[in-house]
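So the structure is just underneath, and the comments pick up after that.
The complex is shown incomplete by one protein chain, all other protein chains being positioned as in the whole.
As written, the chains take the letters A and B, and residue 1 is the first residue of each chain.
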């Protein structure tokens, strides 16, 4: 569906059993309609109604159990009695159902019928990517994950924003960077991607964004790079400060997504996550309440998109201006200065000359914005006025 | 007058129409006695009484106007009704008179006689400089401006202090730096100076002081270099902290004098302004109240001179001491130590050994003063005692 929407995604299949770094691609899990029926014939869990009802990677099972025995296969949340939890069993064979705690508490004694119609057979891990070329071979990697889209904020919002970013990036008449957008399962998908593209990533990727939890409209948050001092961090903080003064910046120890792989020692790609409500930090996380009725909104998605877009605008737009004249320019003959002096000149002239005073060729528009407590786009506008007046020349800022 | 006072100033004339960087030398303005007379024959404004009465660069005009028409040519300050404002009209031909608002409000209806006896003709821009040689070809540039000496703090105080500094510098038996003192009109004068001396300035000038607003005795203030981290900033803060603990340090965005030219991108001379009340920041600024009765005092000028002189003393006097013995020196055989031990040794011995402990050849007397929270001259005195005892050798600190 994504491939159709964006006009082409390269999809890769990696067979079960393939060794990828420290890992091995596991068997592929297939879920068909699976149900749990109570002694009275009432269907308690039905994967066709909500696939969260089935513990992910459940092995096949057909049979009847007493309630007491069944309880060991059930998962619910006493603290959130209306929510169906999301549970997975990686790398250990078992089966189970997930249900609302309030439903579980009303289960009657007797014999239940389990129909767990799944396969855990050799198959393949799937991932896709798309590369949008730019003027430089330097790449910005954008990663999002496709392993549990049944939930809306974490994680349907990432692929949705990624899809729209691809359209946005393609719509630009030119791009400074090459963009590589990756859709893969979290953790093992990223590890597989790194395994298969290691030399290329190491050589070309200058920075990365992880797209996750971008759909609700509660607040903004940032998971910075490992040392927190990369230009990407500076850009993200600038964007978020101006979108929402009280965004939350989490420490590196709160990481929990693809930066664990892409920023891994030995690869060390600086990766940030600009998010709305962060995984782990909102009550609906990893339950059926993380949905489009309850949490994710059009405004939330729009805000998430905007934060990422503004970040890309700085990556694409930041420049080093360098003054072409020595001594302040004569603004009056360019219509940029009040001709009646004697009092402090106007605010706009001040901003123009303040910006100009930093145009030494090594201080970027974003750096100047920080020094002058202005927004990046305000400074860039002044730089463009100066450039149009031949008062500065510019060179693009590229991440190292 | 200055040239006579200091025994020789090189004066340069640059003809109108000369291109200097981004600018062109404008026509020269000549003011002869100009007057505004009311319908009753009373002289309201007379440039011979106060030349601030005439808008600077007013074009010639002779004629009679009704009060209503005249009003468009009058300038006054409702918020400071007793003050005659200082107004200039750069680069646009017009004429006008400045007067106290309380006088303006009492003007009677009727026909006024204007006699604006000026010239705006090709002429020249004048500036002067004097170079006082030192042991090194490295130069300290001292800049002050001569464009509106009708006002006392801004700006007669700068040329007055500059003149006295020249005498002081010449009186020294030797100088570490070469000093270049420049008297020029603000902005276009500095730009012209840079244009005519660019390669020399870029090659030899290691640091610069701007002399402005040095005459009142209200407080001290500092306009630091652009990045605020130059050794000149450190020196100025040290001097001002010990002269007056609560001096005001302004941000770079508050700049407004010759640092706009000399610290311009492409030349980037680190320049500071040590001031008393800063331009823009005192109520008498750019009015007839900025005078010797009202604002500038002998004590204020003396304090301004002292701040600059102490700055030069550190520039001339700071040294890197390097210990000549390993292990603490034996102070007792030099009479520098109490011979009866057992209790903590005396404060003076402590200071001596504290200073000595930093004499590693890369930490200057000023650096040591900062580490030990002492005054520069106190530390230098200790360094001299150590040098006289052959316990340290010294090398001068020169700005890069």
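To be clear about the criterion, a residue touches a chain if its C-beta (ideal position, glycine included) is under 8 Å from a C-beta of that chain, and two chains touch if they have at least 3 such contacts.
Owing to the predicted nature of the structure, the values given are computational and were not obtained by experimental measurement.
Asker: Among B:10, B:30, B:121 or B:350, which residue is in touch with the absent chain?
Answerer: Selected residue, touching the omitted chain: B:350.
Asker: Touch as defined at the start, partner being the missing chain; which of A:9, A:45, A:74 or A:191 qualifies?
Answerer: Among A:9, A:45, A:74 or A:191, only A:191 touches the chain that is not shown.
Asker: Return the single residue from B:68, B:245 or B:333 that touches the missing chain.
Answerer: Hidden-chain contact among the options goes to B:333.
Asker: In the complete assembly, which of A:76, A:118, A:178 or A:261 touches the absent chain?
Answerer: A:261
Asker: Given the contact definition stated above, which residue among A:86, A:127, A:177 or A:320 touches the chain not shown here?
Answerer: Hidden-chain contact among the options goes to A:86.
Asker: Suppose we count only contacts with the excluded chain; which residues of chain A make the list?
Answerer: These residues touch the chain not displayed: 21-24, 85-92, 187, 190-191, 194-195, 198, 226, 252-253, 255-256, 260-261, 263-268, 280, 286.
Asker: Tell me which stretches of chain B touch the chain missing from the display.
Answerer: Output for chain B: 322-323, 325-330, 332-333, 339-344, 350, 353-354, 356-361, 371-372, 391.
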